[in-house]
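Every protein chain but one is kept in place in this view of the complex.
This part shows chain A:
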Amino acid sequence: MTSRQERLLEVGSLARVEGEGALHLVLDRGRVTEARLNIYEPPRFFEAFLRGRSYTEVPDITARACEMCPVAYQLSACRAIEDAFGVSVGPDVRSLRRLLYCGEWIENHALHIHLLHAPDFLGYPDATELAKDHRAVVARGLALKKTGNDLVELVGGRAIHPVNVRVGGFHRAPPRSELDDFKNRLDDALEAAVLTVRWVAGFEFPDFQTPHALLTLDDPGPKGGARSGGGPRYPIDAGDGVITTAGIGFPLEDFEHFVSETQVAHSTALHARLRGVGTYLTGPLARYNLAGPRLWPVAADAARSAGLGRVERNPFRSVLVRAVELVQAVAEARAIIESYTPPDPPAAAIRPRAGRGYGATEAPRGLLYHRYDLDEQGVITAARIVPPTAQNQAAMEADLRLVAQAGAQLTDAQLTARCEQAIRNYDPCVSCSTHFLRLHRDERRHRHLDPAGS
């Protein structure tokens, strides 16, 4: 006979509009047989909503797909539409875009490290309790976050849902004087970011190795000599191809051939798989493993000092990689401002034409892919958006099975906390809720019946 007992371990008050996370674990005689993570993601709505809209509206509409990474949505969209129209933007626009993107990385990573993930590692229930004992550290996180927010606002015109981005470039290029005022703040931020790496390096990381393939955008860097900083770059705002640890790489236009998405019953997010390979992860761990040699010396030194090896497959150490990427983003932002030339004009000329275009960038939590079909007037006829959280979800579930199995003996509260910590490794959109997880543990206990039936 099989008896089935379902226990609701925690029902958080989360009602975050991006979605609500729920994890359903099935245990059979102490063995975790199933881990189903239910995450709602909104891009499907936006794919439909964009149809019939002019290309000029796309940056502002897609910015609303995610409140945590609007710049990623805007710039992936711009790159896809420019690809369809055959537009190439100049080096000054590219630099300003990278600066804007660095701002988004700084604010996202600072938030994630200090306020969301650090409490897990240090044994605090949330950032408020952490702040009671580590006030200066939380203050540093808030200051870094504010630097990122203000940089996005300075370049993007607004801290949330930036309004200065358009296909081809920007509506307005900030003058040098506005950016020069930011140099000192970035100098302070660089110091704070390096301290953050040292702090995170002292965390105790559960021993775990993810078996999945890793996938990231490949940015060969701008062509055009020293001024444009030629050569491969750490993937942030640009890239024309995809590289993986599975030994395959492909141009962006083949993304949907190599990455298949399937519907699963328990989630509205599609599950992505790499053709011929299976589950994969995108995000900081993938970027570091595949593009680590492209980090700038200040970030590479920080990584080395923190004990990161050339290969790093422990997702619990992705928080450390995020700290290293924080150093990279701050250093790059500082350098871009130092050599900044306002793009003139601020945007390339656009002549709509019928066609299909592909664009991708590296959102803080992983590769964000857009594809658009447009008619000769520049009206969207089809849209496809593949966000990083959906790409990671199947691998997250597989990893969660292993993590939950290792912690099957834990109390309900402990297991919930461990699973939350594990899910935050991948920084899904829902993870910015401190307690976002609704964990169901479904225990199936098998008992042998007495043959006599007594």
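Everything below uses one rule, namely that a contact is a pair of C-beta atoms (placed from the backbone, for glycine too) under 8 Å apart; a residue touches a chain by one contact, two chains touch by 3 or more; residues count from 1.
To be clear about the criterion, contacts and distances are computed from a predicted model.
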Chain not present in the shown complex, as UniProt names it (candidates "ABC transporter permease", "Hydrogenase maturation protease", "succinate dehydrogenase" or "Response regulator receiver domain-containing protein"): "Hydrogenase maturation protease"
Looking at A:Ala127, A:Val165 or A:Ala383, which makes contact with the chain not pictured? A:Ala127
From the list A:Ile160, A:Val277 or A:Val379, pick the residue that touches the absent chain. A:Ile160
Which residue of A:Leu122, A:Leu142 or A:Val264 touches the chain not shown here: A:Leu142
Quickly run down the residues of chain A that touch the omitted chain. 13-17, 42, 45, 49, 64, 67-68, 111, 115, 126-128, 131-132, 135, 138-139, 141-142, 145-146, 149, 159-161, 432-434
